[in-house]
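Yeah, one chain of the complex is gone here, protein chain that is, but the others are all in their spots.
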Amino acid sequence: MDMLIQEFFNFQVMARVWPMILAGLIQTALLCAVLIPIGIAGGIGTMLLATSSHRALRWPTILAIDFFRSFPPLVLIIFVYAGIPFLGLQVPALAAISVAFFLNASAYFGEIFRAGMKSVPKGQVEAARSTGMTAGQTFLYVTFPQAVRNVLPDLLSNTIELVKLTTLASVVSVPELLHSADLARSLTYNSSPLILAAGIYLLVLWPLVRIISRLEHRLR
Amino acid sequence: MLMSSSPVASQGFLLEALQIRKTFGQTEVLKGVDLQVKAGELVFLIGPSGSGKSTLLRCCNRLEEPTGGTLKLNGTDLLARSTDINEMRRKIGMVFQSFNLYPHLTVIGNVTLALRKVMKMPKAEADARAIENLKLVGMAEKALSYPSQLSGGQQQRVGIARSLALNPMMILMDEPTSALDPELVDSVLEVIKSLRDRGMTMVIASHEMNFARNAADRVVFLENGLVVESGTAEQIFTNAQHERTRQFLRQVRH
Partner (left out) sequence: METWNRFVFTFFNADIAWRYWPTIVEGLWVTIAAGLLVVVTGVTCGMLLASLRTLGIRALNIPIILFVDIFRALPPLAIILVIFFGLPNVGIVLPSLVVLWTSLGAVLAAFSEEVFWAGITSVPPGQWMASRSTGMTFGQTLFHVILPQAVKLAIPPLTNRTISITKNLALGSAIGVNEILGQANSALSMSSNATPLTMGAFLYVLVFAPLILASRMLERRYQWGGH
C-alpha cells in the first residue's frame, strides 16, 4: 500500500514537478484553443462538400472522409513528421500534428454534421424557402441550428476525443501536458507526475462526459 | 385443452386477493382492495383514470409488489417466500394495453419463448402448441410475421395467444382494446368472448361498457384505490347502489 502511494500519489514529487506540468498544461490548452476551432470549421466545410448536389464534389469528399477515418491519427502524425523530412523539407512538429489533426477532425466532425443535416426534415427547407429566404439563410437560420442540436452529444463527444488526441503530440516531442508529465516521470523515476496529468485530464473532461450522458438520456 | 386447464374448485375462489394495499412513495394507490374471482368467471374492473385498476392487476401477479394484504391462487399463497413466483406467473396470463410483443421475435417466437424457457418444452412441441393457440385467435397464418407487420388488433390477438399458450389458470387483461382503432376492437372482443365460452377465467380492466354488459359475470367499480361497489353486470348497470357508480356510468356513456 505504502509502495503504491509512494509510486503513484507522491505529493512531494508532484509539487516538485508542478512548474513543468503547468507549462505542459498551458501548451495543451493552446493546442486545443487553436486546433478545435480549426477542426470544427474543417468539419463544416467537409459537410458542405459531402452534402453538395454535385456528384463530383460529393463522392471524393465522402471517400476522403472514410480514408481519414480509417487512418489512425498517430500514423498520420508520424507520416507527416517523420516521412516528409526525407524529401528534404523540414516539418516542425507543431505543423505535423496540426495537419494530422485537421484531416482527422474534419473527417469526424464532417460526418457528424452530415448526420445532423440529414436528421432535419425536408419540410423545414421548404417552409423556409417559401417565406423567401435564400439557400444560405435557410442553412444558417433554419437547418444548421437544428442539425447542431440534434447531434449535440456527438459533437461534444468528438470534442473530448480531440482533447484526448492532443496527447499524441507528445510522441513527436511537443511539450504538451502528457509529454511534460512523462519527462517529469523519467527525471524523478516516479509515476506520480503521470497520475497528476491524468488527474488534470479527468478534472477537465469528466464534467463533459457527464453532460454527454445526460444529454443522451434526455434525447431518448 | 382450455377446459382441462381450468381448475374444478367450483366452491371457493380461484383468485383471492384480500385487503391489497400498494403505496408508491407517499401516495397510497390501493387502500385495501378485495378481489375474489371464481373459476370460469369473467370479472370486469371499471373505474375512473387513476383509480388503481392497472396497479391492482399488476399486484395480482406481483409485477408490482403489494405493500399489504393476502393473495392466493387456487389455494397457493402467492406472497409466501416459499412460492416460486415465476412458476405462478406462468399460471396467470397477462395481456397489456400496448401489447408489448417482443419486436425482435416473430409471432411464433413471441408465443414459444416462455414455453421453451420457462416450461422447457422442446422446440417442435412448443411450435405445435403455439400454432394451436394462434389458431384460437385467428392468427396462425401470420406465425412468421414480425409484430411491426401486424395491425394493432392482430398484435393484441397474438398477445392473447402468448399468454394462452402457457395454459394459464386465468388471464388478467389491462385495457386490452383501448389502444386500438375502433374498427379493430371487435376482433379482439370476439376472441375474449370465445375464451369466456370455453370457460377461461378472466379479469379485465376496460372501458368497453357495452361489452361488459353483455359478457361480464361480475363488475367491480374501483375509485381512489377502494372498491366502491361490486355485483353482477345486471345489478351494476341497471341498479347500482351507490350514487358515485351511477354518476361514473353516466359519464362514460357519453
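Labels for the chains are A and B, by order of writing; each one numbers its residues from 1.
Please note the rule applied: a contact is a pair of C-beta atoms (placed from the backbone, for glycine too) under 8 Å apart; a residue touches a chain by one contact, two chains touch by 3 or more.
Because the structure is a prediction, the values reported are computed rather than measured.
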Open item on the list: One chain is left out of this view; which of B:Val37, B:Met94, B:Leu150 or B:Ala240 touches it in the full complex?
Closed with: B:Met94
TODO: Would you write out the residues of subunit A that touch the absent chain, in ascending order?
DONE: 3-4, 7-8, 66-67, 69-76, 78-79, 82-84, 86-88, 160-161, 163-168, 170-171, 178, 181-182, 185, 189-191, 194-195, 197-198, 201-202, 205-206, 208-210, 213, 216-217, 220
Open item on the list: If the hidden chain were put back, which residues of subunit B would touch it?
Closed with: 58, 61, 63, 86-94, 96, 98, 100-104, 113-114, 117-118, 146, 148, 159, 162-163, 166
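Assume only the chains that are shown with their structure count from here on.
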Task: Rounded Å distance between subunit A and subunit B, as computed from the means of their C-alpha atoms - done: 55
